[in-house]
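Before anything else, here's the structure in question.
A single protein chain has been omitted; all remaining protein chains appear in their positions.
This part shows chain A:
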Amino acid sequence: MGDIRQSLLPRDVLSAAKELLYHLDIYICNVVQSGRQPPQVDSKTQELVEEFILHAPKDRNTPARRMSALQELQLLEIMCSCFQEQSRDTVRQLMFSALFNLQGNQADESRMSLLGKLVSMAIAVGRVPILECAATWLQRTHRGYCVRLAQVLVDDYCSMVPGSGPTLQNIHNASPRFCCQFITAVTTLYDLTTEELTPPLELLQMIVSWIQEDPGLVLINFLNTALSGNQPISSLDVTPLGGLMRWCVKASLIYSRDKKKGLTNGSAECELEVGPLFSALHLSVLQVLMLLPNILNEKGLFGRLALLQVESLAALTSDLSRLLDQADKHTHTSSTDSSDLSELALDRLAQALQVAMANGALLCSREDLRAICSRLPHNNLLQLVLSGPVLYYNNIHTPPLAFSPHASHSPIASHPTHTPHPPLASSHPQYPAQPFMTGMQFPFRPSH
């Protein structure tokens, strides 16, 4: 296929790109029909894509050709119809990855930018095949890039174009897989560490409504994926459960902090709206966790696959303790209010921990849990959870599957937004360590 380069060179930017797309389609069909395994495009083709579609500079001497925004739009339109019209999933998938799989070279930037526009456009005009491809892409790509894509979409639909929210809302119907991956990416992106990393209200409402409407959405990716060991390194989590749990736990503290910063009346209103949203979301998360045992048992993975990572839980608790610390410092005046919020955060954590452990989403011993939670201030519910009865796994002694993307990559994921956490052993000076009372009886029994 490398021989078409000479014929492409004299064309103008757009028609060259078009022609290359045409040839690419044919080429990939050939590849698929030849049954070569694994089906993939060769590096020559890859270079052609980079040169004529992504316009990465081939070498220093030739200046990179650029498309105008209009030409780019035309190209996107052509791509849309191209993917739409391609009936074979494999070809489509291969084509998508030929275009957008990251190669670790300087073309990746333009790749990302084109991908963002394409997906955004696909959402707008409802091109399901593209969304499906994008869902796969999100599954296979490093989470840093996934997060960037999510950012582009959120910017486009939740801030740039007013009134376009409903369009995004539609992806739930159009492509649940993409929707699920999108939620995962968004929860990874907005980790509530800074004000910028707080999700827009519109987005939050959207996500809550999605999950409320269909709790299974969260697990759809987990269900549809053949779990294998060759999950790419540092990709997104299989489910957004961890991120959602983080949101619910931290939300009360974060929004109250933001309220103090923003001195206008707007945030109070915001607070009013946000509180119930997160409560609903928390409930949904717990409900989804409750769905897990059946699924896991079906797959025979109960007690072997941890959907929630201990490492991310550790990060969450240390974040939480820091936030509590800050809240305590900043609000010694209105202590009742802030202590209420702290209690809420700790309660939610305790609930989530308990439900997750009980439903096999979190695989760790009480001792580990105690260590992780040692820096948190006292909370009755948490105390109960920590001192709770021994959990029974079906096969507690079997080691968990090496499924987690983090497992090979400990201790903590190399996600850029995550900062390394201090060692857990060092107990926080301000709060008394969570005392562990051995003799305490735990009245609650999980139902199964």
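One rule holds in what follows: a residue touches a chain if its C-beta (ideal position, glycine included) is under 8 Å from a C-beta of that chain, and two chains touch if they have at least 3 such contacts; residues count from 1.
In this text, contacts and distances are computed from a predicted model.
Its UniProt record calls the unshown chain "Integrator complex subunit 5", which is the correct pick from "General transcription and DNA repair factor IIH subunit TFB4", "Iron-sulfur cluster assembly protein", "Integrator complex subunit 5" or "Acyl-CoA thioesterase 14".
Of the candidate positions A:Pro200, A:Gly216 or A:Gly275, contact with the unshown chain belongs to A:Pro200. For the chain left out of this panel, the touching residue among A:Gln74, A:Thr193 or A:Ser339 is A:Gln74. Within the full complex, the residue among A:Gly126, A:Gly144 or A:Gly216 touching the omitted chain is A:Gly126.
Only one of A:Trp137, A:Tyr157, A:Tyr190 or A:Trp247 touches the chain withheld from this view, namely A:Tyr157. Of the candidate positions A:Lys117, A:Arg143, A:His282 or A:Arg375, contact with the unshown chain belongs to A:Lys117. Residues 68-70, 72-74, 76-77, 80, 117-118, 120-121, 124-127, 155-167, 200-202, 262, 264, 266-267, 269-270 of chain A touch the missing chain (whole complex, contact as defined above).
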